[in-house]
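I'd like to ask some things about the structure below.
Only one protein chain is missing from this complex, and each of the others stays in its spot.
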Amino acid sequence: MQQFFHEVKIKTNGQGLYDFTDKTLSWVNKQKIKNGLLNINILHTSASLIIQENADPDVLDDLKNFFNKIAPMNNNLYKHTTEGKDDMPAHIKSSMTNNHLVLSLKNKKLLLGTWQGLYLFEHRLKEHTRILSHHLIGN
Amino acid sequence: MQQFFHEVKIKTNGQGLYDFTDKTLSWVNKQKIKNGLLNINILHTSASLIIQENADPDVLDDLKNFFNKIAPMNNNLYKHTTEGKDDMPAHIKSSMTNNHLVLSLKNKKLLLGTWQGLYLFEHRLKEHTRILSHHLIGN
Partner (left out) sequence: MQQFFHEVKIKTNGQGLYDFTDKTLSWVNKQKIKNGLLNINILHTSASLIIQENADPDVLDDLKNFFNKIAPMNNNLYKHTTEGKDDMPAHIKSSMTNNHLVLSLKNKKLLLGTWQGLYLFEHRLKEHTRILSHHLIGN
């Protein structure tokens, strides 16, 4: 059994979904693992991870808008307001989506559906650099 | 360390929760793994996975109704409408639940609580065949 670790860094400039599928595949393809598990963790609590449709960009906009409606950026709704009107909604949206993704690697191929892409979901308004820990375990 | 892969196919005929616990257990029990991890991925973005109570069927109905209320099938709310009024809500519901489940196998027993069942959560109105990738890693 072998294990490999990697960090993918993504610069974000505002709320929305950032496709990092290619960055993950590019790293995974270079590792000497044929079958195994890939664990991806986001090391932040105001951005999150989701697997979503990679065909129509409108889907990504609708997702962003839906979560903004369900957890509005309105300081009157929250106690935690010192980090800006977008911070508490960011924590809520993170808790409703994912901090980690686990994917299976079979015969050097990551098992994803035809229309599935890996997305970082940024919930903050300003620029951030987000770190996604990648961990591959297998043989 | 050994690894085994399998696909569970589930035919759905409309929105709701489909229990696949027995299909998973039946496959896992036949593999030569005593302790390990089971990773289940759904290879679609308009249906999802959840672990929920398997006792009262009303719970499953209430879950379906709750998610229909929170992400209504109303084209006026979304930009992505070309695939039907149920498609964008399906993506939203998928992003709020799970694309994957990870379970632990200990002494040939999948660690689930007494009242926990594995469910496919179908968010589309028409018939679909959904593929659930199963990957067991352990020894």
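Each chain gets a letter, A and B, in the order it is written, and its residues are counted from 1.
In this section, contacts are C-beta pairs under 8 Å (C-beta built on N, C-alpha and C of every residue); 3 or more make two chains touch, one makes a residue touch a chain.
Just so we're clear, the structure is a prediction, and the values are computed from it rather than from any experiment.
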Pick from B:Thr21, B:Thr81 or B:Gln116: which residue touches the chain that isn't shown? B:Gln116
Decide which residue listed in A:Ile70, A:Leu110 or A:Leu125 touches the omitted chain of the complex. A:Ile70
Of the residues listed, B:Glu7, B:Asp61 or B:Glu127, which one is in contact with the missing chain? B:Asp61
Considering the whole complex, not just the chains shown, which residues of chain A touch the missing one? 1, 3, 5, 37, 39, 41-46, 70-71, 78-80, 82, 88, 91-92, 94-96, 98-100, 102, 131, 133, 135, 137
On chain B, the omitted chain is touched by residues 1, 35-37, 50-53, 56, 58-59, 61-63, 66, 70, 96-98, 101-104, 106, 111-116, 137-139
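Everything below uses one rule, namely that only the chains that are shown with their structure count from here on.
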Where the centres are mean C-alpha positions, what is the separation of chain A from chain B, in Å? 20
